[in-house]
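Pasting a structure below so you can have a look.
Missing here is one protein chain; the remaining ones are kept as they sit in the complex.
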Amino acid sequence: MGNDIFEITVNCVKLIIVFLLMVQAVPVLVWLERRGSAFIQNRFGPNRVGPLGLLQLLADAVKFLFKEEFIPEHGIRFLYYGAPVMALVPATLAFAAIPLGYPLQWDSYIFRIQGFEVNVGIVYVLGASSLAVYSILMAGFGSGNKYSLMGALRATAQVVSYELALGLAIVGAILLYGTFNLTEMVAAQQGSLQFAFMGHAVNLSWLPNWGIFYQPLGAVIFFAATFAESNRLPFDLAEGEAELVAGFHTEYGGFKMLLFFIGEYGHMMVGSALMIVFYLGGYGIPGVTIPELQQWAAGVTSSANAASALVSLITFVSFTVKLAVFMWIFIQVRWTLPRFRYDQLMELGWKTMLPWALGNTILTAIVLYIAKA
Amino acid sequence: MSPDVFLFWFLAILTVISGLMVVLMTNPVFSALSLAMTMVLIGALFVTLNATFLAGVQLIVYAGAVMVLFVMVLMLFDLKNEIYAFTRGKISGAFKVGSVGILAGLVIGSIGLTASTLLQSSTAPLVSMSGDTTKDLGKILFSQYLLGFEALGALLLIVAVGAVALARSKGGTHAK
Amino acid sequence: MPLGGVLFITIFVIIFGCFLLFVASKLGKRSYDPVKQQTYECGIPAQEKKDTKISVKFYLTAILFIVFDIEIIFMYPWATTFRDFISSGQGLFVLISMMAFILVFIFGLFWEVKSKALDWE
Amino acid sequence: MNHQLLMSILILSPFVGFLINGFRYKKHSANLAGTIATAAAAISFLSAILLFIDLLGMPAESRKISVSFFDWITVADFKVKAGFLVDQISAVMILIVTGVGSLIHLFSVGYMHHDKGVAKYFAYLNLFLFNMLLLVLGDNLLVMFVGWEGVGLCSYLLIGFWFTDKEKAAAGMKAFITNRIGDAAFLLGMFVLFLTFGTLTFSEINALIPQSPETSWLGAITIGTLFLFIGATGKSAQIPLYVWLPDAMAGPTPVSALIHAATMVTAGVYMIIRLNPLFLMAPNTLMVIAIIGALTAVMAASIGLTQWDIKKVLAYSTVSQLGYMFLACGVGAFGAALFHLMTHAFFKALMFLGSGSVIHAMHEEQDIRKMGGLKKYLPITHFTFFLGWVAIIGMPPFAGFFSKDEILWMSFHSPLGHVGLWALGAIGATMTAFYMTRLMALTFWGKSRVPKDVHPHESPAVMTIPLIVLGILSVIGGWIGIPHVIGSILPGHPENIWEHWLSPVIKAVPNLGHAEASQEWLLMGVSVTLAAASAALAYHFYVQDPEKPKRFAAAMGKFYEVVYNKYFVDEGYFAWIINPLVRTSKNIWFYVDVNFIDKATYVLSDIVRGGGQFVRVLQNGNIQQYALYIAIGIVTTLAFVLMR
Partner (left out) sequence: MRARKVAHMPSNFILEVGLPHYLVLSSLLFVTGMAGVLLRRNAIVMMMSIELMLNAVNLSFVAFSRYLGLLEGQVMVFFVMTIAAAEAAVGLALVVAIFKRFKEVNIRFFEHLKG
């Protein structure tokens, strides 16, 4: 029983840390976005508070805390307050399932650098993130404002449409790895690019064995759909300023707004992390396999535990670097591309991405069959 | 109380409460949200029964798709609190409540009566289905139940065609 | 099984969010100005909400989403087991049966495109 | 490739073609639709050839490819499999069906080029091919019956293809209804056979056949085979059910060639050949078959003498030739019947296609009085038609000679035969020569009677190529069955490949006496001379002295009238069968149904309605009430189950 309590405590603390990791990343990203956009637009951005304007985040947070509290008169209290809280949940749940680093082995106890391990990882992550629309709908309906409602319905229709392309793009990856488990997927992408095709062994030692080389089309579709899923530009129709004021969070302000922000950035992070796990080798480092890394770590420190910790740390850093690159891409895209029109958006989702994803699936299945049979 | 047992009771009680809320809430939007929660909780119960893949599907299909449809429709119609949420007839109401109660009693009673035989064989799972049932599910689905699977494909096609035709009937594309 | 973890983090996040909202509401200034409570309407008095027309298209999209989502979900068990089927020699059969399914899918998609159910004016 | 796959391709390829063309039935592109359909038929033909080659590779005694796809019907002891069988008989048939079928598909591309419903047309044609293959390949009577009904359906659809024309639609109905009579008999025959043998599979029936022939008229086998034969008379247009075939010429001409000359109408013959061991055990049936066959041959030929419609002439000729096939079956010469079936498929399909080419050239004109002298406009059509002509009138060494002569010889020589049958056959052959020459002369030779505004032109290559191929087949098609008497004097002594090929599956005629070569020569000589003389007479009548026939007809007076009006058979059917039937059923309807049964039911319905007044309160459209009834039902049921 004592063991149980230990495990439960460790896991709970770990989960809270993962959650806080995600939450604390948001101010940094907001800062990055503001500075980055200023950089792109040849401005300065926030640069007064603290070095490089970094303390702007704290100032913002304090300002948010002291914002005035109000509900719109036609609003429904429970939905109005529940929506921002709900916005946090799906992103957190999904993010907690993503392996962030190589498991750490402390004596006989294996400590996963991951909120929790789910053996049907993909399905779980998709399921969790499909709950995100409730937050949007609750906000839209709870505000008692027609602009909010329209924005919410638009956002829902958009998220839902792109969820199809997203889900279908992954089928190719699942076919490739033959598993739902994210950790196994990462493990399958270690080493250099090598595969057997119709009896011929192909080995390209200068490329990592990443999924993107097998699934380029799938990766592109998946990444594009991720933008739409997290309501980011060029797909942020839900908050098209000119048409619907500010979409489903028209009536929100202060800390409630911040919670929506956290949810949105959380979605971006989940999307990027999934992208990394499916197509870019997860926490692996290109050119170096995990056993090589372990060997090196064993050479650096004498203790096996410390070596394992070192490996985990390095892989975690590798993952974080990849994640950062993707986050930057998100920001760069937001400030460089124009917005779609709504009909264009739906057309892109249904008539372009869905058929292409379908074609990718068929192609993958046939190639896989030819390669294996 | 072991964690598993605690989880079951926690989930079961929450499920029953949210299930009751579906029926008792006078605002249909709240009913729908409670139902979504019920579905999520039933998904969690699937996990306790080692059907992890189904739990995920439950989340995606029921919570993520079907209930979204319900909520969207309710919001589309802008339905708020209902003054007459329940049927009114007193006699038929009594009949209805009575039949529901009797059915519950009968079913639970019969489960209770057979509990001893059920339990003998089933407190612990007969075949340990730990590990990955997902792949087995896929295998059985694509060999033994292939015909049903293809038939469902056809059914979904018909639904896609039929539902769209129905919803677009009578010309107008706008609902007030 | 991570179920406990999932429940824990869900409850934790909800409590965390509620706590933040509570703190913010306690710290924030409060003033009861009836105009401030009004629904946002670009500065003019709010219109009746009943006049908003919301297109059934949203609903159509949701229906089609359900249908296609389920079809995609059906592909998941196939995708995980396809390699096993290939190695057990049933690959072609399963491939063909799935292709038949996908054909139905494509047919549905094609029909929806052609019937303009997916067009937004 | 394994047989199962080949067989599936063989059967399903036309079906796929049907589906494709069927789904795009509104399209007007003849080229695309035709290409799809022809490709489907050609693929089918290719797999038929592959199957045939496989069959050739097997030892002669066990040449049999049998494929069973699934259990179709299983009811207690009654088990039917969706099984298909390729043996010597059905191999020949599938080659004919798919080969001639492919050619006719190709021809149709040109013929139907301007038609609006071309995709529909090709869809039907492919469907027909599919059903015909089912009929031919089925290893039991039930699968065969499916095909049997299917080809009937396609025949109906294609006869009435231009259904906006009321007469053509009526012709389709006539064909369908007449066929239904036959089909009913076929079903009865199947019942009788099932009662007798307990199975419908050919191989099992063959294994259970008694050793000695059944002499009684009331024996199970005799009755069963008689019923089957009535079914065959419906499908194969024999007396008394032949009336639909001439009317069936309302369909597009390639259809007439494929369905109403080469393949479907031979289904009855094929069925009898398929069951030949069984029919041999019923000599009484055989006698009926032989007599009806011979009578049909003569009667149809005589009607053919007087017709003016190019296709009607060919139609009666078909009926007459089918009569020969039945005559052959009736005298036990099943091999000869199948042989004639094959050669007839070649030359009659050729002649129909040729007539199609003529009709096409004449802008839908079918009356031979308005033709003549077409030789110079349509050289290829004329030449191929000429080949068909010499084949059908039985000139050596063309295909028709060998098969028809074999039939005539067997009808004389076989112990089941009779000199009278031979005489009828010979008369029929003479008439055949006459009316075919007449057709030839009026259409192609002599002075042109073409109206001024019509400018005949040769048909495009897609139409002439099938004609040429079929023309070649009409020439050489008979050479595989050269009889011994002729073979013995020819250099290299060619064997009778045909007889050799069929010997394992077709039982020889019992108690066949020794053939006198001189006798055989004599009969051959007589029939050939008669045919040649009659052809020469016809040439004289219609080319050299075109006025003579009219005078001759006038001289014949009433008799000519009767023959010209097809012996008033249609009118007779109407007067004696159809109208009385309609009257009787009207009376029955009025007195029994309206006055008695309906009134009785009104009383019942009043009672029910009166009771319903009480119950209708329950069905008030309130769904929740309904749900409550369901709930109460569940509760009661569950309570009952638990308390029991």
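Note that the chains are named A, B, C and D in the order they appear, and that numbering of residues resets to 1 at the start of each chain.
We take it that a residue touches a chain if its C-beta (ideal position, glycine included) is under 8 Å from a C-beta of that chain, and two chains touch if they have at least 3 such contacts.
Fair warning: this is a prediction, and the values are worked out from it, not measured in the lab.
Trainee: What chain B residues would touch the chain not displayed?
Mentor: On the chain B side, contact with the omitted chain comes from 1-5, 8-9, 12, 15-16, 19-20, 22-23, 28, 31-32, 35, 38-39, 42, 45-46, 49-51, 53-54, 57-58, 61-62, 65-66, 69-70, 73-74, 76-77, 79, 82, 84-87, 93, 96-97, 99-101, 103-104, 107-108, 111-112, 115-116, 118-129, 133, 136-137, 140-141, 144-145, 148, 152, 155-156, 159, 162-164, 166-167, 169-170, 172, 175-176.
Trainee: Kindly note down the residues of chain C that lie in touch with the hidden chain.
Mentor: For chain C, the residues touching the absent chain are 56, 59, 63, 66-67, 70, 74.
Trainee: Mind pulling the chain D residues that touch the left-out chain?
Mentor: 619-624, 627-628, 631
Following the convention adopted for this analysis, only the chains that are shown with their structure count from here on.
Trainee: Using CA atom averages as chain centres, what separation in Å is found between chain A and chain C?
Mentor: Chain centres of chain A and chain C, defined by C-alpha means, are spaced 16 Å apart.
Trainee: Taking each chain's centre as the mean of its CA atoms, how far is chain C from chain D in angstrom?
Mentor: Inter-chain centre distance comes to 61 Å.
Trainee: Going by the contact rule already set, what residues in chain D reach two or more other chains?
Mentor: none
Trainee: Touching two or more other chains, which residues of chain A qualify?
Mentor: Those would be 8, 118, 123, 149, 153, 156, 160, 163, 167, 180.
Trainee: When you check every pair of chains, which ones turn out to touch?
Mentor: Every pair of chains in contact is listed here: A-B, A-C, B-C, B-D.
Trainee: Using the touch definition from the top, list the residues of chain C that touch chain A in their complex.
Mentor: Per the touch definition, chain C meets chain A at residues 2, 4-6, 8-10, 12-14, 16-18, 20-21, 23-25, 27-31, 36-42, 47, 49, 52, 54, 57-58, 61-62, 64-65, 68-69, 72-73, 75-76, 79-84, 86-87, 91-92, 95, 98-99, 102, 105-106, 109, 112-113, 118-121.
Trainee: For the complex, give me every residue of chain B touching chain A.
Mentor: 3, 29-30, 33, 36, 40, 43, 52-53, 55-60, 63-65, 68, 71-72, 75-76, 78, 132, 134
Trainee: Provide the residue numbers of chain A that touch chain B in the complex, in ascending order.
Mentor: Going through chain A, the ones touching chain B are 4, 8, 76, 78-79, 118-120, 123-124, 126-128, 130-131, 133-134, 137-138, 140-141, 149, 152-153, 156, 160, 163, 167, 180.
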